[in-house]
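One protein chain is absent from this view; the other protein chains keep their places.
And now, subunit A:
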Amino acid sequence: MSESNVSLKVEFSGGLELLFSNQRSHKVAVPGTVPTKYNDPSSPSKPADIAFLIHYLRDNLLKERVELFMENDTVRPGILVLVNDTDWELEGEGQYVLKEGDEIVFISTLHGG
């Protein structure tokens, strides 16, 4: 896996930032190619996608209470994901392949009225 990294801007809001050092905006670089099964180098490789990014953020940026961020290998219901300002449901959700310079935003809808 010699391919270079993909740099991204990742943002958390709606209260999610509290789980990530209370910092909204993060610069993140992830490998361009990753194993299909997270953390299993023996599985076939695939281009890094949002499903990978979610796991990567959990293991590298998340500071507390993983259950408020992830559930069943994806984000917890009630967290919206935007890819360059577009609802990820229109972009293939977890299967969206990350590109250099992408802005990925995670917003919790679960906090406060």
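As a working rule, a contact is a pair of C-beta atoms (placed from the backbone, for glycine too) under 8 Å apart; a residue touches a chain by one contact, two chains touch by 3 or more; residues count from 1.
What we mean here is this: contacts and distances are computed from a predicted model.
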{"item": "Protein name (UniProt record) of the chain left out of view, among \"TBC1 domain family member 20\", \"Cytoplasmic tRNA 2-thiolation protein 1\", \"DNA primase\" or \"Large ribosomal subunit protein mL66\"", "value": "\"Cytoplasmic tRNA 2-thiolation protein 1\""}
{"item": "Hidden partner chain, touching residue among A:G14, A:P35 or A:G94", "value": "A:G14"}
{"item": "Residue numbers in subunit A that touch the chain omitted from display", "value": "13-15, 18, 76-78, 80, 82, 85, 87, 105, 107-113"}
